[in-house]
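Every protein chain except one is present and positioned as in the full complex.
Let's look at chain A:
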């Protein structure tokens, strides 16, 4: 169910009713207590641990980026809705999520003013110009990231060097980038060990280079489990997406690399928080599973054959374009209606 529909069934917000024409069937009605703000603030809560770890690990600039991205996203949403004489929806938390996710999938060393431009691309260009929450075709945070990536490729691929648990501020590369250009040996070199177990440990707890909020696999998975427990996302989506990457990478490079690839880059945060976006992913579970499969497939293609070391962002954006087609493909038959082929 889309967030709008959930807001509607609650029926508390009378203003919502003015914007959507609803056909109200005769009673009995199923009531549910979910509202857009409730879902959105739960997602924020699920993201906060990983973001907090990013701040702890990468330092003050990470915190500055998170705050700037969130505040500017909310301000852009507010200004646009005032300007267009629309109902101001900044309290529903969707702009906060967009800002937070944007900061979390950008490098922690990003100049703060780039975060503002990323928020502009995400909120104004991607979300509000399409009609606001529920009408955007693409995941706003990833559009912001993709726009920044095109505009300032150097700033967007400058990573803070990891050195044990101490940050010394030297520019370095992400594990994925190192693996792509140097293979397994370069990877061992980066972590200073040739024991896969300790590499997994670094990746699992997040002691590695990468975007601000994508490093800590365990905290992201805990946040994702919370959303699954609350019933906001289907567990099949992240599982299929991550498993697709694991299986295909395993077929290419063997089991060790497959486990590494599943935890590296933005795959975990993308699979749990981006590919499950209620607005830009297909509506039915079957559709969402096809969507997740496609995301995993494109991620592997970009990681192995493409020009970029990481492909999660582009894979989700590409699959977003296919969402309407997937929805049409798996459209369930109306209850009681006769199937097409039957006589």
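Throughout what follows, a contact is a pair of C-beta atoms (placed from the backbone, for glycine too) under 8 Å apart; a residue touches a chain by one contact, two chains touch by 3 or more; residues count from 1.
Convention: contacts and distances are computed from a predicted model.
One chain of the complex is hidden; its UniProt record names it "Electron transport complex subunit E", one of "Electron transport complex subunit E", "Peptidoglycan recognition protein family domain-containing protein", "ABC transporter permease" or "NAD(P)-binding domain-containing protein".
Touching the chain that is not shown, out of A:52, A:79 or A:125: A:125 (per the contact rule at the top). Considering the full assembly, A:117 is the residue among A:117, A:184, A:239 or A:293 that touches the omitted chain. The chain omitted from view is touched by exactly one of A:155, A:186 or A:330, namely A:155.
Where chain A meets the chain that is not shown, the touching residues are 117, 125, 129, 147, 150-153, 155.
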